[in-house]
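To start, the structure itself, in structure tokens.
As you look at this complex, bear in mind that one protein chain is not there, while each of the others sits in place.
Our next item is chain A:
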Amino acid sequence: MDITEKLLRVNFSTDETPHIKVNTSICDTTCSMKVCLNICPAERFTLESEKLRFVVDGCLECGACRISCDTGAVTWSYPRGGAGVRFRLG
């Protein structure tokens, strides 16, 4: 089962403003490890024609990218109250 199918089983109430911003110019120039690709449980970071792509919709708000990315490319906050992931079971 791929990640899209897994995320389809999760409820979200979407936010207009993204709670995470990724400065991909840093990713594409100075980051060789790209640890976010291996870490993000929702596979929100992908490489497309060698360029880093980040999609915030579907983020599980775990904070792993906040802690693991050490270049400062990730600006991380929680979504505004009431927005974002809604686990039915957890």
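The rule is simple: a residue touches a chain if its C-beta (ideal position, glycine included) is under 8 Å from a C-beta of that chain, and two chains touch if they have at least 3 such contacts; residues count from 1.
One rule holds in what follows: contacts and distances are computed from a predicted model.
> Which of the following names does UniProt give to the chain that is not shown: "Sugar ABC transporter ATP-binding protein", "3-isopropylmalate dehydratase large subunit", "Electron transfer flavoprotein-quinone oxidoreductase" or "Cytochrome c peroxidase"?
Going by its UniProt entry, the chain not pictured is "Electron transfer flavoprotein-quinone oxidoreductase".
> Take the complete complex as the reference. Which residues in chain A touch the chain that isn't displayed?
1, 3, 5-7, 9-10, 13, 33, 35, 37-39, 41-43, 60-64, 66-68, 77-82, 84-90
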